[in-house]
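Excluded from the complex is one protein chain; the other protein chains are retained at their positions.
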Amino acid sequence: MSAMGMLPQTESSPSPLRGGVRGGGGADGTVEPRSAPPPPPAPPRKGEESGSEAGYNFAYLDEGTKRMIRRAILKAIAVPGYQVPFASREMPMPYGWGTGGVQVTAAILGRADVLKVIDQGADDTTNAVSIRRFFARTSGIATTTRTTEATIIQTRHRIPETPLREGQTLVYQVPIPEPLRFLEPRETETRQLHALAEYGAMHVKLYEDISRHGHIATTYAYPVEVAGRYVMDPSPTPKFDNPKMDQSPALQLFGAGRERRIYAVPPYTSVRSLDFEDHPFRVQQFDQPCALCGAEGVYLDEMLLDDAGRRMFVCSDTDHCEGRRADGHVGTGDAV
Amino acid sequence: MLAPGFADPVHGAQGTFRAVMNALARPGLLQPLDAGLKPPAPLTPELAALALALTDADTPVWLDAGLAASPEVAAYLRFHTGAPLTDDPARAAFAFIRDPARCPPLARFAQGTPAYPDTSTTLVLALDRIANGEGLHLAGPGIKGPTRIALSPLPEGFLAQLAENRAGFPLGVDVILTAPGLVAGLPRSTAVTES
Amino acid sequence: MYVAVKGGEAAIDNAHRLLAEARRGDPAVPELTVAQIRAQMALLVDRVMAEGSLYDPDLAALALKQARGDVVEAVFLVRAYRTTLPRFGASTPVDTGAMAVARRISATFKDLPGGQVLGPTFDYTHRLIDFALAAEGAVEPAAEAEPRDDADTCPRVTDLLAQDGLIEPSPPDDGAPAGDLTREPVDYPADRALRLQALARGDEGFVLGLGYSTQRGYGRTHPFVGEIRVGDVAVEFVPEELGFPVPLGRIRLTECQMVTQFKGSGTAPPQFTRGYGLTFGQSERKAMAMSLVDRALRAEELGEPVASPAQDQEFVLAHCDSLQATGFVEHLKLPHYVDFQAELELVRRLRAEFFRDSDSMQEAAE
Partner (left out) sequence: MATRPLQPDPEEIAARQAVMALCADASRDDLDAAVKALAAPAVEDLRPPETGLVMATGRIGGDGRPFNLGEVSVTRAAIRLPDGASGFAYHLGRDRTKARLAATLDALWQDPTRRARVEAALEPAARRADADRRQAARRTAATRVEFLTVARGED
């Protein structure tokens, strides 16, 4: 079997138009003319002249992989909330540590972009530092910690407090993209449920919370309905952030590397947190402001100060907090 | 002699993709697209940019009669993309249409399946002119407030076909509109009406 | 009074430097060479190649050195390296029937053409620690004997059984290329070729546990080892520009043919069924376990109830990859304090409500 024989094999594929890169050239980003007469005239490898560090393609991924991911992103935008399967690659960081978000960011990133990476809302958490360095090293693009300066923000578990604007893209790292997974572990089943828009089980689950606890006991990864059709997992952001997704001016892209899914919410799209008439959706509230900047109505981290139970609540969004302090806002600076 | 592809393959493809991504994320809004290509006629620079940025050996491509009739176009696309050409619109991942007035009905292209609505065709049309602020009214995800788009030439019965396409959501095709220097998107999620 | 400081960057840098020193260990002890690892930790290298899904002994040995001997970490390095390389294409299928056999045994026939050949095996060694190995020393050279006439003709046991129609034939080659789970996401149900690819690169411990579970009744298949063979096979590839198969060299493989429970129906005569295992390197445990699980995963095809984990292909395929498993299990050590804060707030509220309710109930009772 030759490499050529492996190429366009749409006949045997169950879903003929899904472009997993198969066999043959292209995987390395070279554009070797597949029917041009051999021997190939040694085209320069794409990216070798463009990458920032010798030996890496720009943003690490080869061009064939980027094309495959880009096609998935376009489909995801066209069908808001639907999880598009994609041929996730093995990245130089572990599955579960943001490989999906990293692949999405790598596929959309250009030289003019300014990248911000946050984890738990903060730019200085270890995994955020590691991912930001990865892109700085492999693409040479500018990075920032300021939400307002960024064109692309990759995030794990938070949406920035500073309202996003048109032209920005928020890329979420997603561990389990399937909102129905914990109700039905089988992919074959959940795929059918989405196809039929059969979301009754999700409502039953939420309602069981109400009958047991008096209210819905889901505090993060709280399911949403997108554009009136698909129920979607917003990634494990606290439900505090769910309202920020609705009608956001920014494009929201979601990448799940290990589970091999990409999905999207276009700007100005309705994102409704599932709820009931007698139990409307409500977000968490904190009893005190940020101890550093005095902000209220923001999400706070709880820091333990000693073994006597003293604790301090501070902004989870470090950039928002710094900005407020630079503007002269101060908190108590001490434990509650 | 074969016409060259992107002067910088990495960033040419990235820039084209971002224009298309923005176009589909904000249906109807015009995005600038100048990839600096000079493909053989009748392929337009915009059609060529999308083909080079998005297609490869994994994406069967359908060409309309005018494009398919040109061996230079086929050679150009084959060399730069390696994409297999298909004459069955229902098998195409991408369809490139130089002559929109004679575009086959949208329903003849792949519509996707209920389990995999992403396995549908993306159509790329070369128009003479696209303008905002006049013409058809758009509504749906990605659209903020009243948005209008005027297209010419328009395939016959296009509006009814788009309505049918929208009614089948989440199945259906996605349409990318190009004109000289411009690209706009009409994803299947967009409702298009005359008034 | 507390103020905020930047936490991560310097700590990460210093952790990496500390790791480099820890990897090297006591500088008074000579440093391991890659050649030493390749030659003397050969079975470990084989395992990294099998689960790394990349046959390259030098690379696997280097990965083990870098990973301080951690198998999964070494597999990870190999897989990430693989992502950066172009794919030239696929080989012609290797012919295990033409294997230059280093070991070949059958549990179903006492003697057979090609013979029972033990090769370099731990079997029948008494597992007593050899303290002499603590010192360096020469090894007695291996014994040699003139190969028998039939040593080069080593038919598969399954072929011998098939001559009498006693065993089902292998699924015929219809010319369709096999699906590749590294190139497209698995769409369930996955066919047997995809399942074998997943098992071949699957975590040895996980596959072993599943195979064992079938023996204990969770999807029992009544297996016999028809044959295990270990040896070298030639790999060939047809480059575009040449149009004929080019020999790339030889690789060591382990193959297991498991002969299992006979089946019959109104239309088909009773015959044995088969499970198949094939792995890079010398790894009988992996190949045997793989063949058990392969057979168990054929339950639906063979009309058996799908009731046990080893028979459930979504369960097996979604969880057998050591990198996916380790990544997701270990990601729990990443910061989760935003989510945990959300849960804390809820639990505090629920507890407050609980005690308020029980207080009022107590008051009502009093």
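Lettered A, B and C in written order, each chain numbered from 1.
Following the convention adopted for this analysis, a contact is a pair of C-beta atoms (placed from the backbone, for glycine too) under 8 Å apart; a residue touches a chain by one contact, two chains touch by 3 or more.
The model shown is predicted, which means the values in this text are computed figures rather than measured ones.
One of C:G137, C:G249, C:G264 or C:P305 touches the chain omitted from the figure, and that residue is C:G249. Looking at C:A142, C:A268 or C:L332, the residue that reaches the missing chain in the full complex is C:A142. Considering the whole complex, the residue from C:V186, C:V235 or C:L346 that touches the absent chain is C:V235.
Only one of C:N14, C:Q116 or C:S360 touches the absent chain when the whole complex is considered: C:Q116. Within the complete assembly, residues 49-50, 53-56, 58-59, 82, 85-94, 96-97, 100-103, 110-111, 115-120, 142-148, 151, 156, 158-159, 169-174, 176-182, 192-194, 196-197, 200-201, 234-235, 237, 239, 241-242, 244-251, 253, 255, 257, 274, 276, 278-280 of subunit C touch the chain that is not shown.
Throughout what follows, only the chains that are shown with their structure count from here on.
Averaged C-alpha coordinates put the centre of subunit A at 27 Å from the centre of subunit B. In this assembly, the C-alpha centroid of subunit B lies 44 Å from the C-alpha centroid of subunit C.
Between subunit A and subunit C the centroid-to-centroid distance comes to 31 Å (mean Cα coordinates, whole Å). Shown for subunit C are the residues that touch two or more other chains, of which there are none. The multi-chain contact residues of subunit B, meaning those touching 2 or more other chains, do not exist; every residue touches at most one other chain. Subunit A makes touch with subunit C in their complex at residues 1-6, 9, 12-15, 18, 20-25, 27-30, 38-40, 56, 62, 85-92, 94-97, 99, 119-121, 124-130, 156-158, 175, 185-188, 213-214, 217, 219-221, 236-240, 258, 260, 284, 286, 291-292, 299-302, 305, 312, 314, 316, 318, 321-322, 333-334. Of all the residues in subunit A, the ones that touch subunit B in their complex are 7-8, 10, 15-22, 24-26, 29, 31-36, 46-47, 49-50, 57-58, 63-64, 66-68, 70-80, 82, 84-85, 107-111, 191-192, 194-196, 227, 229-230, 249, 251, 264-270. Against subunit A, in their complex, subunit B makes its touches with residues 5, 8-11, 13-15, 17-18, 20-22, 24-26, 53-60, 78-82, 84, 91-93, 110, 112-122, 140-144, 169-170, 174, 187-189.
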